[in-house]
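Left out: one protein chain. Kept in place: all the others.
Letters are used for the chains, namely A, B and C, taken in the order the chains are written, and counting of residues starts over at 1 for each.
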Amino acid sequence: MGALSIGIGGAAGDGLARCGDILARTGTRLGLHAYAYNSYQSVIRGGHIWLTLRMGEDKVRSHGDHLNLLIALNQDTLERHAPQVEAGGWIVYAADRLTCPERLPGKDVNLLGMPVKELLKPLGKVPPVMQNSVLVGAAAHLLGLDPAVLEGVTGDIYAGKPVEVIAHNVDATRAGHAHARQHTAALNTGWAFSRTARPFLTGNQAMALGALAAGCKFYAAYPMTPVSNILHYLAAHGPDFGMVVKQCEDEIAVIHTAIGAGYAGVRAMCATSGGGFALMSEAVGFAGMIEAPVVIVEGQRAGPSTGVPTKTEQGDLNQVFGASQGDYPRAILAPVDTADAFGSVAEAFNLAERFQMPVIVMSDLALAEHYETVEHTDLDWDMPIDRGERVDDVAEADGYLRYRLTPSGVSPRALPGTPRAAHIAASDEHDEAGILLSDVFASPPMRRKMHEKRMRKLEAVAAQLPPPERYGASRPEVLLIGWGSTGGVIREAVDLLSERGVVAGQMQVKYLLPFPTGAMLEAIDTARRTVVVENNLTGQFARYLRAETGHRAHGLVLRYDGEPFTPGYIAERAQAVLTGRSQPLALSEGEARECAYHYIRSRLGDMAWPATLRRVGEHVYGEPAWEARLEGRDDGHDMGLLVIGADTGAVLALHHPIPRTQEAAHGHA
Amino acid sequence: MGALSIGIGGAAGDGLARCGDILARTGTRLGLHAYAYNSYQSVIRGGHIWLTLRMGEDKVRSHGDHLNLLIALNQDTLERHAPQVEAGGWIVYAADRLTCPERLPGKDVNLLGMPVKELLKPLGKVPPVMQNSVLVGAAAHLLGLDPAVLEGVTGDIYAGKPVEVIAHNVDATRAGHAHARQHTAALNTGWAFSRTARPFLTGNQAMALGALAAGCKFYAAYPMTPVSNILHYLAAHGPDFGMVVKQCEDEIAVIHTAIGAGYAGVRAMCATSGGGFALMSEAVGFAGMIEAPVVIVEGQRAGPSTGVPTKTEQGDLNQVFGASQGDYPRAILAPVDTADAFGSVAEAFNLAERFQMPVIVMSDLALAEHYETVEHTDLDWDMPIDRGERVDDVAEADGYLRYRLTPSGVSPRALPGTPRAAHIAASDEHDEAGILLSDVFASPPMRRKMHEKRMRKLEAVAAQLPPPERYGASRPEVLLIGWGSTGGVIREAVDLLSERGVVAGQMQVKYLLPFPTGAMLEAIDTARRTVVVENNLTGQFARYLRAETGHRAHGLVLRYDGEPFTPGYIAERAQAVLTGRSQPLALSEGEARECAYHYIRSRLGDMAWPATLRRVGEHVYGEPAWEARLEGRDDGHDMGLLVIGADTGAVLALHHPIPRTQEAAHGHA
Amino acid sequence: MATLELPIETYDGPVDPDWCPACGDFGVLKALKQAAGSLGIRPDDMLVVSGIGCSSNLPGFIHAYGVHGLHGRAVPLATGAHLANTDLTVVITGGDGDGYGIGLGHMLHAMRRNLNLTYVVMNNQVYGLTTGQASPTTGLEVVTKSTPRGNPELPLNPLAMALAAGCGYVARGFSGDVAQMAGLIAGGMRHRGFALVDVFSPCVTYNHLNTYPYFRERVYKLEEAGHDPADLAAAMRAAGESERLPTGLFYQVERPSYADREPALADGPPVKRPIKGNGDAFRSLIAAMC
Partner (left out) sequence: MATLELPIETYDGPVDPDWCPACGDFGVLKALKQAAGSLGIRPDDMLVVSGIGCSSNLPGFIHAYGVHGLHGRAVPLATGAHLANTDLTVVITGGDGDGYGIGLGHMLHAMRRNLNLTYVVMNNQVYGLTTGQASPTTGLEVVTKSTPRGNPELPLNPLAMALAAGCGYVARGFSGDVAQMAGLIAGGMRHRGFALVDVFSPCVTYNHLNTYPYFRERVYKLEEAGHDPADLAAAMRAAGESERLPTGLFYQVERPSYADREPALADGPPVKRPIKGNGDAFRSLIAAMC
């Protein structure tokens, strides 16, 4: 059997991340590959959190399209996700707290309602979240995970907590495992369990490790989802590597502090998300102008503006490309997966120092926060380090020209403190010595030559970058073109298309600037159709591709509701492009149900749920619509009809039911 | 005779702007058209300032390529510009202060050395700048300007100064005029002098007036070249129109203040240059998200970073297009000349309010600061005003949905204070009522629909914008494509090409977003060759054009030394494209001379000047080079040889001369 | 607390707050409603502006006009809305990170301008929404997610800063005492000019040091200690206390507000004036260019 997907749902504060962590670590210690994505909200307690963990014996590159095992921590989760469990799958929940109405699960789906209170009784008075460990134990049994390893992992995950907490959790998983084993057989996964553990980490952690391995000695940050974890990680571990970690008062201070450190001679990095990067943008051009190295991580999240801060998007390409006024040299890299996140950061430092310029590494919430197993060799401590041309001493006073107009555009750098090389690095245009051209010594031709010198550096950068990697058929019917973090999921989509008989290929762009125009055009030439796949509304990369190559993709697969792609989503829409069908914009039934949920929860509280949906024509409401019948969650009584426009998504009407008393009266009349 | 160009040169603090002003106003009051461009530096006193004033009977659209009359306020000006005066032209200067060596002027150039001290003697003790009025008087005579009008203008320009200052200046112009008339005849300009005065104003003033006419009631700003004058102008006059003018502590405060005012219901504007806009960029997306109207003027200057703050460039297109994270609706307009600057601002307000979004008006230093005559009808107080759909009262409490999901994407707006329409406008994604989707009420499909609603507004904007204006031949051999401020100079280049027998046309793009893709493709189809003309290094617009249309221009005419285009510069390089010649990147002789000047003035002071230049091959220095022979400014003695790389612009060597004493010794040996 | 002109439910928002149970911000929300009710401000005439943070979510939980702005920028946003429509009562709500960190400069400049705004800062001495990093008011040596080896920075003293910046109304409340806080906020709303109400508003999830009991043990009321709010030096001294923690009105002085000095506001709020201004003035500007 291939990979299996486990979904865990609950509210913020339900301790859901830890459930996932324990299951995943147990699997990975046993030698499995794993991939975990957590869909959560910007709220500290409450809401609906949905974690998907996919595990298997081969490399897992996305959280997938399936649901084989559901762990429901609350009623909401059962209601929303039980119908999604596939045939042969299982639903695990606390039977003494939740009820799983019969109508919810599909055919051949098994229920494992656990008597949580009873199983926990031997432990004495324990907090309600302890249910989680019981359910995790049960799930571990279903997955055939060795209970000894499970117990070890549980202990490790709770390390640092009081001993009785650790003991209780270990006991609870054990109880859950034992009870499940008594009542049902494990799934037939066919997994062999090599028991060689791979590192299981997030993109953020990979980047932090990449910085440490590259010898970065300065990290400045201001907290912002989805990159705050880099700060937490480096604040905890950086000092052991001689790294100064500085939280600043805002992102403007962050980047200037990093540039100051880079100018003074250390490898310096900072990270932020779109809004923080907007604030930094003036300084990015400044670094380009004074030719100071600095590495900036831009972790995209769903915008515009504050947007949906805990959701993913690839919507900042325009911003990163356009950052700061004027033209200046810089490179933009978008790592294609977790392993590449490590390498890209390390590479960014080499580019930044060799070419004395800012280098931006574009990540996004999905890459930054999802966990994935990588190989040990992907995290290479001994990567090559190139610090660029330096001047360590100057014989003659006044003999040093910081901005010498060289054919390569690179002017050897003297750090402050270097004897006899004192000079000024100015944000104003300057001459070879650094003397300002903006003031009395204006000189249009000198300005022109200095500007050309800086930009000339990009020619050498372009020459040294490897071409984008290609996957799949060499003469594909459809070439999927992606950029950055979607490398894994698009690859799975290519495999899926192949399974469905579509000859497909993939070009995943990592180097956005300088852009691999030649290689892209060559790849495009081999394909009958091209489809750009990206996580945003306007197709920013598709436009970018056209700007750089003139090629207009035959179709786009976009997603901009905050969720990351799945292979099935991509494959289905790519096939639609091939058959000339247009991308659906109207609300699907599932989406209409979620819209109804949103309306109910925000306006009517949690007594109702959208029991059934019906599509109606546009004659009444001016557009086709979905009618959701609302029912009481307790006894299924009629709570009215909610009408949602299928095109606009607008709530077109809420028809209240005839009040029960009145209805009764009618009945008796 | 057509238009004539008058050049006035001196140092900052020499009162040069006023000279130009008096001459220009005298001409425009007499019915002439005029265009003035001032090339200056970021220094309060000193440096080299060069003002070009071009006047004639027909509309003048650029400062041109010629020099017919030079007014030199210092020796530097004579040295640098006397050789540029064309045959039949004149050089006016204070003969008792400066000397004009014979070698400088070309053939058929006339010198008018004025005995300034003598002419000023009757006025008693007056400051040295009074020379200016004498020279202006002389120039007015040469141009055939009515001395009575000249005196009136002088009085007006000095209005507000002490009466004796006014009187002295009037007397000085009179004396200059009289002396010149005694000694030489006026030029034969053939000008008829209709004596109907047109407004003579800068792009900044046109924008400020546009805002006043559009009913803008709030202007926020932070000083920054080249838009500070909008602040000065509106601070002085805005309150008479009920406009609040607020200088803030930085650009971030500026834009938020403007957005706050726009949200609260007044028409609000702000202006900045590239660096300030970078700081504003986060907020631009915020305005897009909460759907608040605001107008932002981005006055570009030579970047990157602080760059050359008093020089022009069109280098911020990438930044403005890419401003802020994520996708959000907004419009970008780039007025094509001074008259259009007025109309564009007014139009921007209508777009901003009708579509409830930020609108950015892109200007640049050349447009912002050059003076030009426009027609009275260009500055129309009675322009139409469209304030968009509003809700002024809501019958039922809770009946109002601020972000209603409408088919057009526009949701009627209720201002704070409107009864029963209280709601929240959030930078987080939200539903129709404004309730946040980022927190407990997350809903991917609602997010998708709200995102689509906002972006849908741009379809209606695109539908209502007029296509770009076209000039010249309908089936041109070469179509010059420009954007924004270069409308006038490119038009003159088209005329020049036509004169030279090249069938040329022009498309000047004003609406950058939404982009007129269809109209552009049609225009491109009519031309054999396209050449994009823009004031920056990388051809930002050419890339933009390719992104929007797929069309790659056949050639580019770029300029990025800080100076604005002239018709001749464009025509010459466009012709080079047609004949397959590549754009020259090596330093021209004139540029090499300016580089030598820069080196001399910054390193050696002002005793030397680069007397002659010689081109040498690359065998000695690794690249072809210019050898500049330096001579003493006083007696022409040898001061050495300066070698400047023609490709890189680097100073390759400075060979000191054999010291004079030594030389003398040799001679005697 | 004075009797309410409008009942507190007048201001009940469209959704329930999603703060953690027992978060200090609940107290602030209640106090703000009481303050508005005590002054009888209609929800339609009130505008609540915030930045980003747990505390900055407040405008979503009150029935009034609201703008949930960008992190750190509530003050200039409120400034623009206020100057465009001086008839609105504009209140700013936010956190210590938002207001005293990234937004510090804006706040201090607004104070010296004496803009007619009331600023309520829920100072929980931590970044709540981003899950617990050090804020500008986190104490020296305190361990947080971003300072696992102890905070190396001296905390900022917001009240001292406000006093030094010339703020004309400086007060401090505590979420454990809603009645006092409501009075302080109402006082700020009545005050002609900028008013700062700093509030000890415990973050029960990420700050286990500055808790309700921590404050209960330390707070005392200035009004009960004979403090004279007209005495700037005494206010400065009180602001400097760190063993016991004074609450109440530290300082108040009346000066003309910015709006009082702005010539363009002489004829009323710009939003209520006709869109077209003075055509004659326009024509004379054009004439001056000829």
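Please note the rule applied: a contact is a pair of C-beta atoms (placed from the backbone, for glycine too) under 8 Å apart; a residue touches a chain by one contact, two chains touch by 3 or more.
Everything quoted here is computed from the prediction, not taken from an experiment.
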{"item": "Visible chains in contact with the missing one", "value": "A, B, C"}
{"item": "Touching the absent chain when the full complex is considered, from A:425, A:502 or A:586", "value": "A:425"}
{"item": "Hidden-chain contact residue, picked from the options C:42, C:112 or C:218", "value": "C:112"}
{"item": "Which residue of A:45, A:97, A:387 or A:470 touches the chain not shown here", "value": "A:387"}
{"item": "Contact partner of the left-out chain, one of A:89, A:199, A:445 or A:539", "value": "A:199"}
{"item": "Omitted-chain contact residue, chosen from A:253, A:278, A:493 or A:592", "value": "A:253"}
{"item": "In subunit C, positions touching the absent partner", "value": "101-105, 108-109, 112-114, 136, 149-150, 152-157, 160-161, 163-166, 233, 236-237, 255, 258, 261-263"}
{"item": "Residues of subunit A in contact with the chain not shown", "value": "28-29, 197-201, 205, 209, 212-213, 215, 217-218, 220, 237-246, 248-250, 252-254, 256-268, 282-283, 286, 290, 376, 379, 381, 385, 387, 398, 415-428, 433-436, 439-441"}
{"item": "Interface with the undisplayed chain - residues on subunit B", "value": "13, 42-47, 221-225, 228, 231-232, 235-236, 239, 247, 249-250, 275, 305-306, 602"}
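Here is the rule we use: only the chains that are shown with their structure count from here on.
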{"item": "Centre-of-Cα separation between subunit C and subunit A, whole angstrom", "value": "35"}
{"item": "Centre distance in Å when subunit A and subunit B are each reduced to the mean of their C-alpha atoms", "value": "44"}
{"item": "Touching two or more other chains - residue numbers and ranges from subunit A", "value": "42-43, 46-47, 275, 305-306, 602"}
{"item": "Multi-chain contact sites of subunit C, meaning residues that touch two or more partners", "value": "14-15, 18, 52, 68, 70"}
